[in-house]
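Every protein chain of the complex appears in place save one, which is left out.
The chains carry the letters A, B and C, assigned in the order they are written, with residues numbered from 1 in each.
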Amino acid sequence: MIVVMKQGATKEQVEHMIRRVEELGLKSHVIHGTERTVIAAIGDKRDEDRQSLESGPGVDEVVAILAPYKVASLEVKRERTIVHCGSLSVGNCHLGVIAGPCSVESEEQTLATARAVKAAGATALRGGAFKPRTSPYSFQGLKMDGLKILAAARAETGLPIVTEVIAAGDVPLVAAYADVLQIGARNMQNYRLLEEAGAAGKPVLLKRGPSATLDELLLAAEYILNAGNQNVMLCERGIRTFETHTRYTLPVASVPYLHDRTHLPVVVDPSHGTGHTSLVPRTAAAAVAAGADGLMLEVHPDPETALSDGYQSLTFRQFEETMALIHRVAEAVGKQV
Amino acid sequence: MIVVMKQGATKEQVEHMIRRVEELGLKSHVIHGTERTVIAAIGDKRDEDRQSLESGPGVDEVVAILAPYKVASLEVKRERTIVHCGSLSVGNCHLGVIAGPCSVESEEQTLATARAVKAAGATALRGGAFKPRTSPYSFQGLKMDGLKILAAARAETGLPIVTEVIAAGDVPLVAAYADVLQIGARNMQNYRLLEEAGAAGKPVLLKRGPSATLDELLLAAEYILNAGNQNVMLCERGIRTFETHTRYTLPVASVPYLHDRTHLPVVVDPSHGTGHTSLVPRTAAAAVAAGADGLMLEVHPDPETALSDGYQSLTFRQFEETMALIHRVAEAVGKQV
Amino acid sequence: MIVVMKQGATKEQVEHMIRRVEELGLKSHVIHGTERTVIAAIGDKRDEDRQSLESGPGVDEVVAILAPYKVASLEVKRERTIVHCGSLSVGNCHLGVIAGPCSVESEEQTLATARAVKAAGATALRGGAFKPRTSPYSFQGLKMDGLKILAAARAETGLPIVTEVIAAGDVPLVAAYADVLQIGARNMQNYRLLEEAGAAGKPVLLKRGPSATLDELLLAAEYILNAGNQNVMLCERGIRTFETHTRYTLPVASVPYLHDRTHLPVVVDPSHGTGHTSLVPRTAAAAVAAGADGLMLEVHPDPETALSDGYQSLTFRQFEETMALIHRVAEAVGKQV
Partner (left out) sequence: MIVVMKQGATKEQVEHMIRRVEELGLKSHVIHGTERTVIAAIGDKRDEDRQSLESGPGVDEVVAILAPYKVASLEVKRERTIVHCGSLSVGNCHLGVIAGPCSVESEEQTLATARAVKAAGATALRGGAFKPRTSPYSFQGLKMDGLKILAAARAETGLPIVTEVIAAGDVPLVAAYADVLQIGARNMQNYRLLEEAGAAGKPVLLKRGPSATLDELLLAAEYILNAGNQNVMLCERGIRTFETHTRYTLPVASVPYLHDRTHLPVVVDPSHGTGHTSLVPRTAAAAVAAGADGLMLEVHPDPETALSDGYQSLTFRQFEETMALIHRVAEAVGKQV
C-alpha cells in the first residue's frame, strides 16, 4: 500500500500517517519525491478497510499494491484447477460445453433439448428451475417441479445438471438435484448465498455481475473457496456499458486476464454476453480462441415461444452448427471438448 | 409493443408474426412503411417474456412502448408518496436527512455519532450491523450486537434507525430493531430478500444497483410494493462508469427523471455516490437542488480509523457545515428538513 | 512513478529496471515488500511515454503518482482564474449564464432568442453557425451567414457571442465574429484545433469529450494554455454511460473535483448533459449548488420545429422559470449571476 501525500503536506502530517501505518501492523518507508512525499506501507495483509487512511490529514490518495484476493491467486497455487463432474470437464485443455434452455418450461421441452444438445456434443445440461426475474410479472420458474424435470433429463441422457440457486435457504434443496450450483450475475455479491453454496459440496459456477470488476469477481470466489470448496468455475457473461446494440458487452480479454491471475477455470456465456441469437455462434468461437475453459449456451426447441430469453437462444440446428465451428476453433488452440 | 420486421421480410413472415402476437392475447395492427413493415401489438400486459418474439422469422427487433413497471408509476397513483417514520419524513416538501457511520463499530462510536448528527439536524440515524463486504477479509459487522447498539442510540436520541438487511432469513431479526429496512445496492435484485423485506411491515429504503437501469430499480420496488408495502424510498447512490476520479458516478438527473415517472420519494447518497469526503458537501447540495426527498450521509467521529468507508465519511464538524449548506439550498427550492 | 514488480521477479530484473528508471533521468528508490518489490522513480517530469516501462522484464504495472497536467493545476497557480468577456464573467463568485439556440437557423429565430434570454438574465448568447453533426444528412449550420446573424444579435443586445469552431482552418474566420471560441465535445482531442484556438487571442470554452477522463480534459486544456491563452473555461456536458433514460450522464461531482485540482472555471451544460427538456431546470439548479461557475443552456422559440436539439431546448417561458430557480440557488451558495 502506498500512501500518497498532497503537495505541501506538513512534516507533522507525514509523521502522523507513519504512526497510523504502524498502528495497522505495517512497516512504513518514506520516500521524499521532488513534488510529493509517499509512504510505502509494507506487510502482507490486504483488506479494503485500510483505505480509510485516505481521510488522514494531508493524504491525497492510497494506492493498493497487492491484489486483494489470495487463495484464488495463481501466485498461491501454480497448478490450474480442473473441475470434473461426470461428462463435464472444465479447465486446462478441457473445454466444457454447458447447453440447454434458459428456463425449464416443461418436461417435453427440457427432454427434447437435452437429447438435442447431447447429440450435438454438449457435455452438461443447463436449465433454470428458480428464475430471478427483473420484473415480478415475468415467469418465475417451475421451482421444485423444474428440478425434477432436470433430474429426469439427466437420468435419460447422462448429462450433469447445471442450475441456478437464488437464495441461501434453497441451497439444500437445489443441491439435492443439481450437479453444479450456478450463482447468477445478480447474486454475485449475495455473500450469504456464496457461503452456503460453497458449503454444499458441489462444484459452483459463479457468474460475474454486470458491473463487477474482475477483482470483485475473484473476491466473491474467495467466499466460496474459503468455505472449503475448490471446485469453482468463474463465468464471464458480459458487462453493462453504453453499447445498446448488444444487451451486454462481452469482454473476451477477461479470459487471458484471468488466466494470468488465477488458477480457476473460466467459462464464457455468449448468450447473455450478446443478447442476440445471431451474434452467439461467432462470439462463442471467439471465446474459445481467447482460451475459455467452458461455454454456456442457451438452446430452445422454439425460441420465439420461449418463456424467457428466446431472443438469445439457439435452435437445435443453430446449436449443431455452432458446435461444428467450436470444434474447429478448439482444435486450432489446443483445447478438446 | 412494436414488432419491427427486417427489410425484405416476406408476407408469410409478417402473417406468422401477426398470429404470434394474437396468440399472446394482443391485438395486432400492421403498418407498411416505405422500407419496413412494423406490427403494433396492442394491449395492456407488460412482461419481458414476450421479447422472445424477437427470434421470430423476419423480425429485426421488438420495441416496448409501455413502461415495464405498474404500481410504482405516477400514471397509476398521481399523489406523491410521503414516508413518515418518527422524526423522519421523506417526500413532497419533506427532506429527510439520514446520517451516521457506515458500520456500527462500538457503542461509544455510535452514540457519539448519533448525538452529533442529531444536534446538527439529522432526522434519522444510519449504521450498518450486518455488512456485505466485497472481501471476505474485511470487517463484516457486529451483527446482533450492532443492532442492540443502534437501539440504544435510538433510546437516547429519539432518532429512528435505518439499517441494512442482507439476507432474507435475517429480516425478522433486523425488523425487530430497525425502523427502516435498507436494501443495499448489491442486493437490489435479490428478489427473495425484497419480498421478505416488503412483508415485514416496516418502511424500506431500496438502493439502486450500480449497473441497474432506473426501470430495473422501479421493477425491484414493485417486488416490495406487491408484498403490500407502500412505504418504499428509492435511493440513488451512483452508478459504475469509466470515471475513476470518483468511486461511482452520481447522476443527479435521476431525481427529476424519477419524479416524472413515479410517486415514490427519492433519496440520494452522496457518500457512496462520490467516494471521497471532499466531494460530499457539494454533491449533497446538488442533490437537494435537483429535488431529492432525502439524503443519506456517512459521518464518523474519526474517519481515518473507520473500519469501513472512512474515505467518504464526514467528521462531525464537516457534517455541521454540510447541514448549513443543505438548509440554505433546501429553502431555495422549497424543501424543509 | 512506482514500478511494481511481479511476485518472484528476479534480482536481475529489478536491477534492469533500476537502470531503466535512471536512464530516463529519474532517481530510483527500491522497496522490498513482503510479497513484492517496488521501485519508486523520483523526479518531476510527467509524460505518458514512460509507461512503456510496463513492458520491462518482471514488471507487473507502473503507477503514476504525479498528476499528468501542470499549468492547469491548482498547485501551480493558487488563485482562481476568472474569465471576463463583456457581460459574461465566469469563475470564483461569478456565475455566467450562456443561453441561446443550438443552431442559428435564421435571423428572426436568433434575434428573438437573444432578446428573450437577455431579458431573462443571461449574460452571453450561444448559437452554432458551424455544426458538427453525427449524420451527414443532418443540418450542418448556416456557416458564414450564421456568424453574421450572431454579430447582429450582439449588436442589438450587447450579449457576447459563444460559438463553436470545428476545424483548425476556420479559427481566423470564427474568431473574427465570436467573443468566445467553443471547442465541442467531439473535438476535445483535436489537438491542431486546440492549438489554433489557443493562439487566436479569444477566451476558449472547452467541452469535455463524452468518454474523456477529467485528466484528459485538463491535458487538452494544457494544449490551449501552452499556446499562451489563460482564458480557458472547462465545460462538463455529460459522459457516455449505460444510462439511456438520459442521453448522457451528467456527473455533477466533476465540479467540486475540478475545483480541488485546477484554477480554471467550470461551466456545466445541463441541456446536453440530460438530453431532455424536462430534466434541464433541476439539473441546472444542481450544477449551481455543486459550485458551477457557469451554465450553458439551449433555448429556442419553438423547440419542436428546431433544426437540432429541440428535445433538450427550453422555451422562453421555461428559461425564465429556470433563471428564477437558478437565482435562488446561486444566492444560497454565494454566487452571483
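Please note the rule applied: contacts are C-beta pairs under 8 Å (C-beta built on N, C-alpha and C of every residue); 3 or more make two chains touch, one makes a residue touch a chain.
Model, not experiment: these values are computed from the prediction.
The chain omitted from view is touched by exactly one of A:Leu193, A:Ala285, A:Leu307 or A:Val337, namely A:Ala285. Only one residue from C:Ile2, C:Ile39, C:Val63 or C:Ile166 touches the chain missing from this view: C:Ile166. Interface residues of subunit C with the unshown chain, by the touch rule above, are 20, 45-49, 51-57, 62, 68-70, 132-139, 166-169, 186-187, 189-192, 209-211, 216, 219, 222-223, 226, 239-240, 276-277, 303-311, 313. Contacts to the hidden chain, counted on subunit A, fall at residues 211, 213-215, 239, 241-246, 249-253, 255-257, 260, 273-274, 276, 278-279, 281-283, 285-291, 325, 328-329, 331-333. Contact residues of subunit B toward the unshown chain are 2, 4, 7-8, 29, 31, 33-36, 38, 40, 42-44, 63, 65-66, 75, 240-242, 244.
Methods note: only the chains that are shown with their structure count from here on.
Note on chain placement: the centre of subunit B and the centre of subunit C lie 30 Å apart, centres being C-alpha means. Mean C-alpha position of subunit A lies 25 Å from that of subunit B.
The multi-chain contact residues of subunit A, meaning those touching 2 or more other chains, are 240.
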